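Of the protein chains in this complex, one is absent; all others appear in place.
Each chain carries a letter (A, B and C) given by its place in the written order, and its residues are counted from 1.
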Amino acid sequence: MDSAAARARASAGGHSQTAPAYTEFHPRWYRPRISTYWWLGRWPYVKFILRELSSVAVAWTVAFTLFQLWSLSQGEVAYSTFTRRASSPIMIALNVIAFGFLLLHSITWFNLAPKAMAVRVSGKRLPAILISGPQFLGWFAISAIVLWIYMVRT
Amino acid sequence: MAAGGTRVRTANSDRSESITMARNIDIELQVSRYSPEQDLEPHLQSYRVPIRDEWVILDALNYVKDKIDGTLTFRWSCRMGICGSCGYMINGEPKLGCATFLKDYAPGPVKIEPLRNFPIVRDLVIEISDFLEKLKKVKPWLIHEGSNGQGEYLQTPDQLEQFRQHSMCINCLLCYAACPISGLDPIFIGPAALALAHRYNKDSRDQGSAERMATLSHPDGIWGCTFVGECTRVCPKHVDPAGAIQQYKLAAAMDGMKSFLMPWGKR
Amino acid sequence: METSSHDVLLVGGGGAGLRAAIAVAETNPKLRVAVISKVYPMRSHTVAAEGGAAGVVKPDDSIDEHCYDTISGGDWLCDQDAVEAFIKEAPQELLRLEHWGCPWSREPDGHIAVRAFGGMKKRRTWFAADKTGFHILHTLFQTTLKYNEIFRYDEWFVTKLLVDDGRVCGVVAIELMSGRIQAITAKAVVLCTGGCGRVFPYTTNAAIKTGDGMSLAYRAGAPLKDMEFIQYHPTGLPFTGILITEAARAEGGYMLNKDGYRYLQDYDLGRPEPKPVLRSMELGPRDRLSQAFVKEIEKGRTIHGPYGEVVHLDLRHLGEKLINQKLPFVRELCLKYEGLDPVTQLIPVRPVVHYMMGGVSTDINGATPLPGLYAAGECACVSINGANRLGSNSLPEILVFGARAGVAAAEFASGAAEQVSQAVLAQAEDERRRLEQQFLRKTDGNERVAVIREAMQKTLESGAGIYRTQKSLEDAATHLAILRERAGNIALDDHSRTFNTELLSALELHCMLDVAICIVHSALSRTESRGAHQRTDYPDRNDRDFLAHTLISQDEHGAIRVNYKPVTITRWPPGERVYGQPTQTAAKA
Partner (left out) sequence: MEAKKSHEPIFWTLFSAGGVVAALLLPVHLFIFGMAVPLHWIHGPAYNLLLSLAQMPIARLYLFVMCSLPLFHFAHRFRYTLYDGLQIKHLNEVVFASCYGIAVLGTVAAGWLLWRI
């Protein structure tokens, strides 16, 4: 697991070494350099970076929605252009990927919330599930309501 | 865990049997060596040591030091997971050498390196004075104005419970080795020191949270943390620095919003 | 050679050293005070103390009762004036620590909670779960950060006391990081270097507890007191020596032999009751419990384990809830180091060396007979522990006498003139040369540190263990003399200047040999049995000849001298130690 990081570090150290030679009584510390690809070496770091990159999907979804609203405001023709564009394979592929990241975001977000909130009831910290659980339920409820409104009203 | 090497757990149920099983079996240690007098950079050196059921990594290192190579250099003291001296990277994971069984890494090899994100002094010894500076910055002592004289400050078990977890830090610095931000951004105060600050803030006897706010609510303080969460995962004492930092962020944000929305409301 | 200079120098950054540092800073903020420690202060072994710290706070308790428990527990070898002062100040010190943030465990109403402890008639042991020492040390360390005037030498190793004209005026020390050897002068030096459990093979003590301070003082000509009194803790884990705190028994744990029988009832320690009874059975004093273990071996009633004989500590009947709440660290240690769960399994235990009652002889203010030299904590012997320390008395001891020694040293330094003569610097230069020649640059030796260390440890275990005889001690003395000879011939693998831990273990080995020799010779001279010193050839206590402290010292030629100094008796005439009378039930929950 660490071999990539270690190799990267060793090679980075290799050419960045311009430290002066050892002089007596002056400790000479070795300072490993962090590779630019530090987040590739270990699974927890990869997960972290993916989680952080979900924010791009968030921005993308907002951009997509703004485009949709703009088309909507421009009249029926414009909106049908929008629907056509949205149905292109590239767009669908992008949206599927973005949707995956959005799910990742939602799940990690709800799971992390209990960490940030130390809710105490009569001295005992509330178990994590009692904080994240309702959020998941809320999420499902809102999604269901939105879907329902969409299906019924359009 | 993902690429943690092959991990074989020897049966633990029947002790006497597993001891005989394990005896005479060797394991290879690959220890990172760096001597500032000779080397420009660290390299790995291999040693073969026997596997004993009750041996921790530290016992294996001491075996090498006593029997094979007296120059191998590492810190340790209590051998019971409480002094915080013996943090090493073991197969890439920050761990306490005295609380990690050797047999869990059979058949080996086990790679032992100095904790990541610190300057290396020699072999497995890292330089930690930077941490002590940071610790001092967050004022990890009880600030209590007024009657400092007689009588105890009362504190109920519930109030104690509010900060107890965060007071368990042994300063082993595994969390610094695990936190990428600590490596990338050397001025980031880092998980353990922030958790300790939070510990005092949460102590019902303490009145210093306002004083600590300046250091903590700073880009180098809590805001530097992006909630990687690795600090909490590796902490051998369940201090949960990640949680402490997020809780503090929430508190600081509330505080910040209050003074933002009601600038006149400053007491 | 480089030198630096301070007014008061604390050697040791454990509980005693840090408490003393704060005391100096508070006594006279103008003094330049420094703490020098071979490990970062928060790594000191105070961190490992688990059970608690005794201090009279509850209304049903009294100073006199704590005094009596301590004095009788110490088999009347305690100086009673010191004990009284100690017990009066202990609660104040513990309270001060509370004000500094120590997370003491609490009663539901917010007051300090106390628990029962071995040899104590009342419940008076303050605790912070079962990590009391950890919390005390970190609280102290973090509090010292507040004082900018406290200078620290972290990871410096003191190798010698500088003595000029009979007065101690500094130390020579090695900075581990760079290998620099330097003189650090001071008007007053306080030794707070902790105990010496590592001279024995099985011990609860950390690697750093090598008796350095005792040896430094001894070499400088100061006498060591009562070195024959070594405490075995009855419940250590085999192999590692990791301690299972006495609190496990205070909460109601049973000691069982191989038949599942609570064998302590056979040794005048009371009748078995289901609930713990103070000063009875499992809550008897440590010396008696450890001695009972040896007797059980002789009767063939112990269990053979892979690391020798063991008995069992049984916590199963306490239930998971209580164990998690009161003894979480015990459970953690058992799971981590023995792979067993005390909730459902028996814990194998054996007596392991735990504490040194003796140490550098000091008066009630921590002053040694050498002007300018003070000592406090486990490395000192004020004489409050006598022939056997009571569990939970030594944490308050390091606080009370750390503070007292700090104040005394500060006052001494405030009045004294700086004394750095040419002769002192020459001494330091000699020491540097010795270290270079004897260790760093020596190439012709043929002995290994670890080999001699192991031999020494075995010698002490067999010669000066729980039971001793003239013969065993004489053999040990002969053997130690040979080992000392061989230690002069050590060759290091490591000649580096940077963080040379092998050099350190060699220096520590020399210290341990000094201490070991003092232990054996002190034990040889005391031809009686008292507390932790049990001579099978002299099984009785002999108050006529030995109601006195052993003082062992070295003259200029290195010859060993043993003297005796009478014990100070004030209000508690020597009596018999009686345990096992049902007085009061210990645990209510």
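Here is the rule we go by: a residue touches a chain if its C-beta (ideal position, glycine included) is under 8 Å from a C-beta of that chain, and two chains touch if they have at least 3 such contacts.
Being a predicted model, the structure only gives us computed values, none of them experimental.
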Touch partners, limited to displayed chains, of the chain removed from view: A, B
Touch residues of chain A, complete complex, unshown partner: 34, 36, 39, 49, 52-56, 58-59, 61-66, 68-70, 72-73, 76, 79-80, 83, 86-87, 91-92, 95-96, 98-99, 102-103, 105-106, 109-110, 135, 138-139, 142-143, 146-147, 149-151, 153-154
Missing-chain contacts mapped onto chain B: 180-181, 184-185, 217-219, 223, 226, 249, 252-253, 255-257, 260
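We take it that only the chains that are shown with their structure count from here on.
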Innermost chain by mean C-alpha position: B
Chain centre separation (chain A, chain B; CA means) in Å: 26
Centre-of-Cα separation between chain C and chain A, whole angstrom: 54
Per-residue multi-chain contacts in chain B, two or more chains: 36-37, 121, 127, 157
Numbers and ranges of chain C residues touching at least 2 other chains: 177, 497-498
Contacting residues of chain A [partner chain B, same complex]: 1-2, 5-6, 10, 13-14, 17, 19, 22, 27-32, 34, 38-39, 41-45, 48, 52, 112, 115-118, 120, 122-125
Chain A partner contacts - residues on chain B that touch it in the complex: 1-5, 34, 36-42, 89, 91-92, 111, 113, 116-117, 119-121, 127, 157-158, 161-162, 180, 183-184, 226-230, 232-233, 240, 242-243, 246-247, 249-250
Contacting residues of chain C [partner chain B, same complex]: 39-40, 42-45, 47-48, 95, 98-101, 103, 105-112, 131, 134-135, 138, 142-143, 145-146, 154, 177, 206-208, 239-240, 242-243, 306, 332-333, 336-339, 448-450, 492-494, 496-502
